[in-house]
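Yeah, one chain of the complex is gone here, protein chain that is, but the others are all in their spots.
Now for chain A:
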Amino acid sequence: MLYIIDGGLQTLVQDMGRKEYYHLGVPPSGAADKYSYVLGNLLLGNPQDYAALEITLLGPVIEFRKKTVIAITGAPCEAKLNAEIVPMWESLLVKEGDVLSFRMTTSGVKTYLCVSGGIQVPDVLGCKSTYVLSQLGGYQGRKLQAGDEVQIGEPLPGVFQQVGKRIPDEYLPPFSTSVDIRMVVGLSSYRLSDEGLRAFLNSEWQVGLESNNIAYRYTGATVTFKPTEPAFGAGDNSSNVVDIVYPIGAIMVPNEKELILLLRDATTGGGFVTIGTAIHADLDLIAQSRPNTKTRFISVTVDQAIEARMNKKRKVQAVQELLR
């Protein structure tokens, strides 16, 4: 069991996320940076989809009430086990009564704490992820607070021999204050003027403060719409379309000065013009970009998007081989 002494800013139980309920408005949720999360599980020999704790910016203080093995991955931050600083991206032994505490992340946003045997909470709609907006799943549908007692699985067979294993540096994800996000242009991009689309692709955008697991907001440039007759039923503002179900990663333009990019806790439908969709492989990078991060959007083809996806998958497989 994990005893929560301090919940931190926002610590959530997350796993791979929900499937099959999207048509009812239920987003996938799940770990915001899947790559870091999966690497944490691999370090422990856990199945890739075992639930972990996702820490946002300011971490929790946790007392372990069971001897087990853990791994800390994702956004860099100083973590201490009792009084001693412990490394990230490495499997660590913890004993009953040990206290783990975190300082602010120094870059990036999401840090993961994976535990051998996984975090154990009941499945809701088929998974353990927390979807805070609808209070679904995770630990009682909410972030962890002081006094919570979070169940963990039995340490998996052989895991104590894994202690000290490390992810080689070349496989660690970048955490930068300037990112390139690849996206596929489309959906209702026909509503933008040519110069509007050029401005979108050629400008530097900044991540806004009101960004979270639901959506990232960006400002910094002006995107102009094409003058068109509004579609019937859309509402006659230039940014309005007849409401659609949005893909995860959809980039919408509610007004000429603002972009909203939907992440894993997305509001799954709405009626704003969408320019296109960020590719699956880059969603992790978006979720790790802090407010004010400089962002450029790079237009790619569907084939390039799939290639990027497969490259990332091969990287995970390579790490899995190395740790075997």
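Here is the rule we use: contacts are C-beta pairs under 8 Å (C-beta built on N, C-alpha and C of every residue); 3 or more make two chains touch, one makes a residue touch a chain; residues count from 1.
The rule we apply is simple: contacts and distances are computed from a predicted model.
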item: Per UniProt, the name of the complex member that is left out, chosen from "4Fe-4S ferredoxin-type domain-containing protein", "Lipopolysaccharide biosynthesis protein", "3-isopropylmalate dehydratase small subunit" or "Carboxyltransferase domain-containing protein"; value: "Carboxyltransferase domain-containing protein"
item: From A:Thr56, A:Thr130, A:Thr268 or A:Gln288, residue that would touch the chain that is not displayed; value: A:Thr268
item: Chain not shown, touching residues in chain A; value: 19-26, 124, 131, 133-136, 183-184, 186-188, 210, 214, 231-237, 239-250, 254-255, 258, 260, 267-272, 276-281, 302, 305-306, 308-310, 313
